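Excluded from the complex is one protein chain; the other protein chains are retained at their positions.
When the chains are written out, they are named A and B in that same order, and each has its own residue count from 1.
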Amino acid sequence: MDCFIGIDLGSTTTKAVMLDSHGEVLGRGITNSRSDYDRAAEVAKTEAIITARFNLLRREVEKVAGTELLEQLLEAFRLEQLLVQLGRLEELIHDEIGGGVSPDLQGAAREGVEHIFRKIRHEEDARFNANDRRRRSDFFRDIVGSAYFRLAEEIGNEGGASFDLLLSLYDKCIILVENEPLELGFHQHIDPALARIGEPPAARKGVQEAASIPLNVQSSVGTGYGRVRLPFPKENIRSEILCHGLGAHMMFPGTRSVLDIGGQDTKAIQIDASGIVTRFQMNDRCAAGCGRYLGYIADEMNIGLHELGPMASKSTRPVRINSTCTVFAGAELRERLSLGEAREDILAGLHRAVILRAMSLLARTGGVDDEFTFTGGVARNEAAVSALRQLIEENYGQRTLNISPSSIYTGALGGAVFALRGAA
Amino acid sequence: MSQLEMKKDQSMVLQKQMIASHFERLEQAPETKEPVVYTFVPGNLTELIRSFGCLPVLPEINALQSGMRGKSRAYIREAERHGHSEDVCTYVKCDVGMMKSGNIGPTGTRLPKPDLLLLSYTGCYTFMKWFELLREEYDCPTVFLHVPYQGDGVLEPQHRAYVIKQLKEKLIPMLEQISGKEFDEEALAQRLAWSSQAEDDLVAVLEAAKNSPSPIDSYFGGVYYVGPIFSAFRGTAEGAEYYKLLRAEVEARVAAGQGPETPSGRLDEQRFRLVVEGPPNWTHFREFWKMFSDEGACVVASTYTKVGGTYERGFRHDPKDPLGTLADYCGGCYTNLNLPDRVQMLCDYVTEYAADGFLINSVKSCNSFSAGQLVILQEVEKRTGIPGGFIETDLVDPRYFSPANIKNRLESYFQMLAARKAVA
Partner (left out) sequence: MSLRAAVVDRADALACDLDLNHVKEWLAEVPGRKAAGYLPVYAPRELIAAVGMLPVGVHGGGDRLEIIKGDACYQSYICHLPRSVVELLLAGRLDCLSAVLFPSTCDVIRNLSGIWKLQKPGTYVRYLDLPQVLDPSIGVPFWTMEMEHVLGELAELAGCEDPKGGLRQAIADYNAVRERLQVLYAHRRDRPWDIPTAELYLLMRALESLPAQTWMDLSADYLSAIEQEPGRPRDNCRVVLTGAFCEQPPLGLLKTIERAGCYIVDDDLLQGNRMLQGPVSTDGDPVQALAEAFIYTSVKNSVIYEDDPDGKRNLMKTRVEAARADGIVFAAPSFCDPALLDRPMLRAGAEAAGIPCIAFKYAENTGQFQPFREQAGTFSDSIKLWGAG
């Protein structure tokens, strides 16, 4: 089967999307960008291929065995994948203990680490067996990290190896794991996964069918912040603006305006009926009004970024904030608090201020005449979305506002479509 | 400073010699007793100055040369140390910094002190403060030549008369005083005739860009072409000679179907024809140019090359009306045109030069150019139906040139134009 890949090398995450020759999404992958773009691209691409396989599998297995079995298989596969990474992480940590920890602490450290990994494996097994399908992060670092920290803390509290020591071991080694090519491919893990769910014949047959379909990557297009680092010929590199526009068009064909607010920059894009960009504007040097600003605020308040939105949404009387200057973010916040203004009201004001900046950028490109799509990290923040909705309505009247749950893949999707169109 | 080398045309070599010898003559001025007049590029009255045997010095040219030679950063820092705000025009700060660092000019020779500051106030507010500042350092007379702005799109007759009156009653007596010579209208007329000749040739050169491929780059190359006529050589025999040579060179390229020399080699294949508004960046001049030439983009018309006169609109210095023609000249410089006129000029360029796109390089320094440029952008887009590009840099402050950022925008812009072309 011919397929086409788009890779979006963002400053924080790298995404890959794979299409078949009809433009249907076959698979998607995402990973941290780290410092190594090549590796990040490779991981995201492998992920996309795996999910593509599963999609093929889905088509095949669903025919013979139904969705439940498929889901089980998918979970089992993810677990196998995780176990390989876990094994490698443990190995590296042991090496690190041998090489970098003073001898008198080594014993306790090894004991602690073994305990942690045993426990994590156990918990993962239990999770699988309990059929726990709650959604979690896509990143190995997040999944393992939270369990590791919790267990390390227990050990520290109980007088074993210190929490700080265990933490520093983890920090050092997790980066290594992320930057190592691991065997995460479909073919490596599907057999153990099948075994884990008891080799049901229907699934096995579906797997065989799916596995035998060759996936021939015909063309790849790279985009995003780090795109120039991709080993692609020039004509296979596209600006993120074009990819974003096209991606949004693929997700919501009626879209004519796109707003993307990421950590580092904000883009306002206008597209035509076929997803071709007709105008665009990006924020200037100043990061005011980008996602990063909200990050500063969260840090200043000592809360998680994801908590900002919900807190702001509780506001009944948003405060007017005139500047979203990152340099003064902290001071502004403290001054407002000292004036006795409520946290949620200040936060609501800050969200509105961020969106106001984006509104200006949109206005520079000609405003919002028609269907509108909001993407980027900030699109996941409910307070930002509601501020945007309100401001769009105030300024342009009722407009359809689209937000896709997979909006993070917009650029990669656009890239994949360019790959497909370019090959045609 | 970029080390990007490129092939030099014969005219460029000649220009370099002319400039070098002018600066040598300036260095010797204290001995030769040739009086020195500092003045500005827009509204420079070189013919008049030279008709009294005085030598012109143009601080803006020194500032831009300092930028090209990698010296502006230190000069600006020097000026800011002396209390100049980071917010204001960097030409001024570069010049003040140069003065405070010994007044060594761009070619390494010492610049003489002015005998007169001729503040020809033509469309830039900063000029006024600039010479108020220089006056603090030099104990010399200053003449303020007030040129009214073309608020309603023309130099009104009463305003023209007002300028002539000032020439007669203020400037000429002062020039007589510092030079010890009487005003010689015939000598002035001879110089004006040389000007007019050079202007004919310059217009032919600039309009040659209507050919395809264009034999010149009207922005990056254009700033060299206007060099002599904007600085000390308008109204001189050598200036007229230079333009004759340049015109022949350009006409030869037209005949041979050749493009201009650029940092990416000779640009015969021109993928995009652009109109550019705004001054260039001087600190990364070649690097900036290469971002265009690498993409096959050729600038066919620019407004910056009109700050020292808008000759393609028909104006020529007229030897038959020496003072009236100087008034017309001052009133008609690009910086003295109102915003609707600037919009119209850009729209005309887009049509007359069959451009694919137009781009604004907005420089932080210059309110005269930059305040309102986003409105110009929207208006030109509306009238021509062509999407505009927008980038931000500075003239001589390297802190405001972020290569990755600018390249990203330019690439996105070119790709957008390409996508449009592909559809059309």
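Everything below uses one rule, namely that a residue touches a chain if its C-beta (ideal position, glycine included) is under 8 Å from a C-beta of that chain, and two chains touch if they have at least 3 such contacts.
Predicted model, so just to flag it, every value in this text is computed and none were measured.
Trainee: Using the touch definition up top, pick the residue from B:204, B:254, B:354 or B:374 that touches the left-out chain.
Mentor: Considering all chains, including the one not shown, the answer is B:374.
Trainee: Write down which of B:15, B:107 or B:166 is the residue touching the left-out chain.
Mentor: B:166
Trainee: Using the document's contact rule, name the residues of subunit A that touch the chain not shown here.
Mentor: 284-286, 320-323, 328, 331-332, 335, 356-357, 359-364, 391, 395
Trainee: Can you list, in ascending order, the subunit B residues touching the missing chain?
Mentor: 82-85, 87-89, 92, 119, 121, 123-126, 128-130, 132-133, 135-136, 142, 144, 146, 148-149, 151-152, 158-159, 162, 165-166, 169-170, 338-343, 362, 364, 367-368, 370-375, 379, 392
Quick note on the criterion: only the chains that are shown with their structure count from here on.
Trainee: Which subunit B residues qualify as touching subunit A in the complex?
Mentor: Spelled out, the residues of subunit B in touch with subunit A are 374, 377-378, 381, 387-388, 390, 392, 400, 402, 405, 408-409, 411-412, 415-416, 419-420, 423.
Trainee: Quick one: which bits of subunit A touch subunit B in the complex? Just the residue numbers, please.
Mentor: The touching residues are 238-242, 274, 276-282, 284-285, 364, 366.
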